[in-house]
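Take a look at subunit A:
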Amino acid sequence: MSAILIVEQVLNGLQFGIMLFLMAAGLTLIFGVMGLINLAHGSLYMVGAFAAAWVAGATGSFLLALAAALAAAAAAGALVEMLVIRRLYKAAHLDQVLATFALILIFSEGTRYVFGSFPLFLDIPDCLSGPVTLPGGIQYPLYRLVLIGAGILVALGLWWLTTRTRVGIQIRAGENDREMIAALGINITRLYTLVFAIGAALAGLAGALVGAIQSVQVGMGEPVLILAFVVIVIGGIGSIRGAFIGALLVGLTDTLGGIFLPELFKLFMEGGAATQTGSALAAMAVYILMGFVLIWRPSGLFGSRA
Partner candidate 1 sequence: MIPERFINASVIAGLLAVPLWALMADEIFTITLTTRAVILALAAVGLNIALGMGGLVSFGHAVFFGIGGYAMGILAFHAQTFAPLELGPLTIEGTKSMPVIWLVATVASALTALVIGLLSLRTTGVHFIMITLAFGQLFFYFTISWSAYGGEDGLSIYVRNSFPDLNTLVPIQFLGLCFAALCLALLLQWRLRNSAFGLALNAARQTPQRVETVGLNPMRLKLLAFVISGAITGLAGALFADLNRFVSPTMFSWQLSGELIILIIIGGVGRLMGPVIGAAIFVTLEHWLGGLTDFWHIWLGVILLVIVLFGRGGVIGLLTGKEGPHV
Partner candidate 2 sequence: MSEPVLATHGLMKSFGALIATDNVSIDLHPGEIHAIIGPNGAGKSTLIGQISGSLASDAGRIELLGQDVTRLRTAARAQAGLGRTFQISALAMEDSVFENVLLGAVAATSGAWSLFMPVARKVALTERAMQALDRVGLAYAKDTRCADLSHGQRRQLEVAVALTLAPKAFLMDEPMAGLGAEGSRNLTGFLDGLRSEAPILLVEHDMDAVFALADRISVLVYGRVIATGTVEDIRASDAVREAYLGESA
């Protein structure tokens, strides 16, 4: 166990956490403003990844692929919002869960129908591939560093959007009082579509960025979606700051747990059993983390009230 390995794994954890944040930010924004629990958020992640892979395959340009991912996910989000989601804002949570579950079925099978069951691949562009040498002589893939940087930029952008711009002020007003902003003459229907599309675009971006280091396939969104749920439960539903902290916690716990828990158990167990116990525990680590946070604070770290 070397310092290099530790730094590497911490960076991997950060990168994973930042990508989770892109998912969780949209989820928590949509819940905070519209009170909607959206299971189909993972489908928008998948839409972004497929759009990027397809455009990259056709044009060879990674930037165009990213733009396509943002556009496709935002458009899919806006379309779904206008056709289905806006009928659900006042519905019971159960109805929201079921309707968005139905959307997952439609999106997943629809994508399988168009692209088939085999995974697509999205290549890291040449200028971003290969390792860089960090201070201390650590070799680390440049692309992953770029992911971390891009995620932090998006987080800053979101912070700027929600606190410093007119739309952001409207969004935050919408969280507090729907009637109020309707009374101010703001078109709430359009605002909701916009918020949903922003959340969708973030998910699509995450899908495209991660698509370059994993394979792009049907069903890729749901495991990430559920982890994003864990993130916002930990951070407090509706809080973007909570989503950020929660995402980093979950990303680090999951990555470091997978590496270090088996090692930890080797200190007082024999090899095979230690690896077995350690990796089983690591698989559950983020959920155990969530359990402890809930015992301590049922409404999450930055949640107002459950």
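Observations
Here is the rule we use: a residue touches a chain if its C-beta (ideal position, glycine included) is under 8 Å from a C-beta of that chain, and two chains touch if they have at least 3 such contacts; residues count from 1.
Regarding candidate selection, all candidates are chains of the complex that A comes from, given by their letters.
This structure is a prediction, so every number in the text was calculated from the model and none was measured.
Candidate 1 is the one that touches subunit A in this complex, out of the options 1 or 2.
Per the touch definition, subunit A reaches candidate 1 in the complex via residues 31, 37, 84, 87, 91-95, 97-99, 101-106, 108-110, 112-113, 222, 226, 229-230, 232-233, 237, 276, 279-280, 282-284, 287-288, 290-291, 294-295, 298-299, 306.
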